[in-house]
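A single protein chain has been omitted from the complex, and every remaining protein chain is retained in its original position.
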Amino acid sequence: MAPAGGPRADRGILERLEGGEVVIGDGSFLITLEKRGYVKAGLWTPEAVVEHPDAVRQLHMEFLRAGSNVMQTFTFSASEDNMEGKWEDVNAAACDLAREVAGKGNALVAGSLCQTSVYRHHGDEARVKKLFRLQLEVFVRKNVDFLIAEYFEHIEEAVWAVEVLKETGKPVAATMCIGPEGDVRGVTPGACAVKLVEAGASIVGVNCRFGPRVSLKTVRLMKEGLGAAGLKAHFMVQSLGFHTPDCGKGGFVDLPEYPFGLEPRVATRWDIQKYAREAYNLGVRYIGGCCGFEPYHIRAIAEELAPERGFLPPASEKHGSWGSGLDMHTKPWIRARTQREYWESLLPASGRPFCPSLSKPDA
Amino acid sequence: MAPAGGPRADRGILERLEGGEVVIGDGSFLITLEKRGYVKAGLWTPEAVVEHPDAVRQLHMEFLRAGSNVMQTFTFSASEDNMEGKWEDVNAAACDLAREVAGKGNALVAGSLCQTSVYRHHGDEARVKKLFRLQLEVFVRKNVDFLIAEYFEHIEEAVWAVEVLKETGKPVAATMCIGPEGDVRGVTPGACAVKLVEAGASIVGVNCRFGPRVSLKTVRLMKEGLGAAGLKAHFMVQSLGFHTPDCGKGGFVDLPEYPFGLEPRVATRWDIQKYAREAYNLGVRYIGGCCGFEPYHIRAIAEELAPERGFLPPASEKHGSWGSGLDMHTKPWIRARTQREYWESLLPASGRPFCPSLSKPDA
Amino acid sequence: MAPAGGPRADRGILERLEGGEVVIGDGSFLITLEKRGYVKAGLWTPEAVVEHPDAVRQLHMEFLRAGSNVMQTFTFSASEDNMEGKWEDVNAAACDLAREVAGKGNALVAGSLCQTSVYRHHGDEARVKKLFRLQLEVFVRKNVDFLIAEYFEHIEEAVWAVEVLKETGKPVAATMCIGPEGDVRGVTPGACAVKLVEAGASIVGVNCRFGPRVSLKTVRLMKEGLGAAGLKAHFMVQSLGFHTPDCGKGGFVDLPEYPFGLEPRVATRWDIQKYAREAYNLGVRYIGGCCGFEPYHIRAIAEELAPERGFLPPASEKHGSWGSGLDMHTKPWIRARTQREYWESLLPASGRPFCPSLSKPDA
Partner (left out) sequence: MAPAGGPRADRGILERLEGGEVVIGDGSFLITLEKRGYVKAGLWTPEAVVEHPDAVRQLHMEFLRAGSNVMQTFTFSASEDNMEGKWEDVNAAACDLAREVAGKGNALVAGSLCQTSVYRHHGDEARVKKLFRLQLEVFVRKNVDFLIAEYFEHIEEAVWAVEVLKETGKPVAATMCIGPEGDVRGVTPGACAVKLVEAGASIVGVNCRFGPRVSLKTVRLMKEGLGAAGLKAHFMVQSLGFHTPDCGKGGFVDLPEYPFGLEPRVATRWDIQKYAREAYNLGVRYIGGCCGFEPYHIRAIAEELAPERGFLPPASEKHGSWGSGLDMHTKPWIRARTQREYWESLLPASGRPFCPSLSKPDA
């Protein structure tokens, strides 16, 4: 891969949020690149950044075009314990790719790290923090704009991550992969939010494991928890692109359809417009997605909030809002679909009459 | 765009089919690139080949990695009547992109054209054939390996297309976008197949508009029709990646979910393995997909038929067959999903209890 | 049981039908009395007429109040081969009960017999006809008003039944328990209707095994068959009270839910109003029900066709048409349900999100 780079964004994440802007995150890398042929389910490691940089760059580009203001480094699970030997190159290449694409659209680069397997097996603070610092050194060397600690099931480990990330002096966002029932040990969303803010996170929220509605419910509980504690923070939500009304505490990984039968649960663009609106109304200003969130879902956020933000994303040149691009169709009943009410009230059928609507989570 | 190119494939389409090989087609361009931000729904024209060649090249690459043996030029609706001014550059660029990627994997390039709006409005044979010849000149100049006339609702226009394509001396495949009820004027699938073969098509079948099961039913009727007429041909199927048990004669465009609410209908990889097996058992040897068919669906065809073909596609390095890549997951109930029986018997839930299973087609 | 009786009806079945009247049949005995505790599933014999006459009389009364103009003797499977020793008493008691209740409302009594197990095992015309004649002697002695041969899977046996019943000189109706695919041996509905009329049936149609929509489709085919043969008859439909879009040729007995899990398929009164209207529009003038058809379903037929008939049934004193009885409810949103449009457009939920919409028939 050629050395990458591009101009730095003009304003930082906190300047944007404090200025009242809506910041749009990016979407799904692991699940999306699995479907495109570059990530292996089960491992879920991002070696594609060195093996197939074109594929990763292209996905970054799609999110940028769709309206993302943040390019997260594709470094999920790229800690030394998961990718020994390769981890350093992977983290470096991921930073370069993110910066290269971010530079094409005044986007920010966020260095991203997640929970470790060391924590689960040993719970040893020193070892876990050492792993975080290894990745962090690359992020600092590559001069990412801010840091995200994401996909933490345990508030204790998330706090450790925030503590380490804070050492850099860069803004820190922290999101947990929990639902309304709280973390693995039952710490409530509100209590989690308090601990994250106390540890130094400027932005808190949730990512992954639960669908749009459930994720917003969890953020609401976080907000209430912070409010009750007299604390303040910016809020962030990056939900699944899948509907999960039937999830248990463990989220979508416990659904019998995970990970190879989730198709019928994929959100429509209209579902995501609703999610964006509800997130906005809840006071969340950093809105993106996680597994299952495709570029057009990100575009849906940007289109829903275009009135507030004052502009549409580049990819909207290829999308008439609320289906208006259909107005030239030859069939009149398809032209009749070019209205907000049509799509808002649509109850999309599964085409699967032998399948149920909900599943019982395993375990 | 730089002039593209790559080595030509070693054997032609007819040599492969006559030698008993299974040829794997490619998948969805319009719908997939719409979701990635490069195609406008309603127009459905492929200007992306000149505007965003990297995005189109990447999608070709994904299908190649997934196992496609044919790169169809992304020239759907790129006739002079739909894209005046731009059509010639678009057709040329599409041929170059297809050849460039095909050359990386011994794949064939198929020049592809589809039904015209002129036919619908005027039904004038001379004008329609002239449009076909314009596109065809580019295909010939770019030396595509064979030709596909696809997405025809009227057998009459499809026959005209085959007649024109035959003039080149290259092999011709012809697929109609019809279901078991036949073409717009009620010509049965069997009668359509007879006319196409009599006009000179070596390969016949269906593409688009109907899901896997319905498409195979239509091909079966075509096969029976040819058999009854004492004719022979190779068979081809490129179905939707959506389940459409509730379609009427017009196919998925008449479903109320078209085109922005089809998500719950997307086939799983296991649905497509079943489709590949049934197609194979029916004697179909050119098996691919159309709208909604993502790279992992193509990979599913290649994996299902790997025993017959003797090899796996490149992208299977990132996929353990029947979920075996999950065998290292930390949760035992997820590891338990690494078996064929689990995924074959899964009835995936929609996660949408307020939605129906089937819709009533409009019109 | 005391000898029963009551005044005879003023006009016969053919006078009524030829006069242009709509004749409303009765509904479910076996399935309904199974749920009430008086019939054993699997056996499906009507010993309740002697064991628990009050229960049977009450059900006759409910159908009479609901608008039935015909009381069928509850003599299903009461042939000598199924109920040896008891059959004669059962047939006699059933006639008395039917006459007693019919006399309270100017209804007709129809002696009813159905297919035999002897036919299936031996196919011996003489033995089968002898069985029919045994039951028929009781019907004649009890002076029923007309005769119904119902629930025949084989047209051959149905024809034998009609031939025997014709010997009495009474009007004969004949209904088969078939769907659009025809009888067990593939004789089409149209051909079945022709044979029944040629054998002497004045009224032909279908009963049981298929739901309202499928049953009407079958009657339509019968009508077309008679028309093509230049024959005439009155038409009759007595469908299931269950929805069966997923039935195969064998009808509802092959559904995995038969007979103890059919609840989610029970038709609403509004479904039955639609059925009555469609039957009427098709030219059917004898409209009733079979298994699963409860008294309120019969009332729904009578209410739907009240404009044509000019009167409501007695039980409508306890039912405001299209929900108007709710107009005094204390909750305004329940009062808002008192309109035709509300109930006609209602899509009733199953309350079972873990269950599918359709089943695959066994066998």
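By written order: A, B and C. Residues from 1 in each chain.
Simple rule for what comes next: a contact is a pair of C-beta atoms (placed from the backbone, for glycine too) under 8 Å apart; a residue touches a chain by one contact, two chains touch by 3 or more.
The model shown is predicted, which means the values in this text are computed figures rather than measured ones.
> I'm checking contacts with the chain that's been left out. Which of C:Met61, C:Leu282 or C:Ala306 qualifies?
Within the whole complex, the residue contacting the unshown chain is C:Met61.
> With the full complex in mind, choose from C:Phe29, C:Phe139, C:Phe152 or C:Phe242 the residue touching the hidden chain.
C:Phe242
> Among C:Gly5, C:Gly123 or C:Gly261, which one touches the chain that has been omitted from the display?
The single option touching the absent chain is C:Gly261.
> For the chain that's not shown, point to the residue among C:Glu15, C:Glu308 or C:Asp327 touching it.
C:Asp327
> On chain B, what residues meet the omitted chain?
246, 353-360
> List the chain C residues touching the unshown chain?
Contact residues on chain C toward the absent chain are 34-43, 54-55, 58, 61-62, 65-66, 117, 120, 211, 242-246, 250, 253-270, 294-296, 299, 314-315, 317-320, 323, 325-331, 333-334, 336-337, 343, 346-359, 362-363.
> What residues on chain A make contact with the chain left out of this view?
Touch set of chain A with respect to the missing chain: 347, 353, 356-358.
In this section, only the chains that are shown with their structure count from here on.
> Which chains make contact with chain B and with chain C at once?
Common contact partners of chain B and chain C, which must touch each of the two, are A.
> Averaging over Cα atoms per chain, report the distance between chain B and chain C in Å.
50
> When the C-alpha atoms of chain A and chain B are each averaged to a single point, how far apart are the two points in Å?
32
> In chain A, which residues are in touch with two or more of the other chains?
Each of 246, 353-359 in chain A touches at least two other chains.
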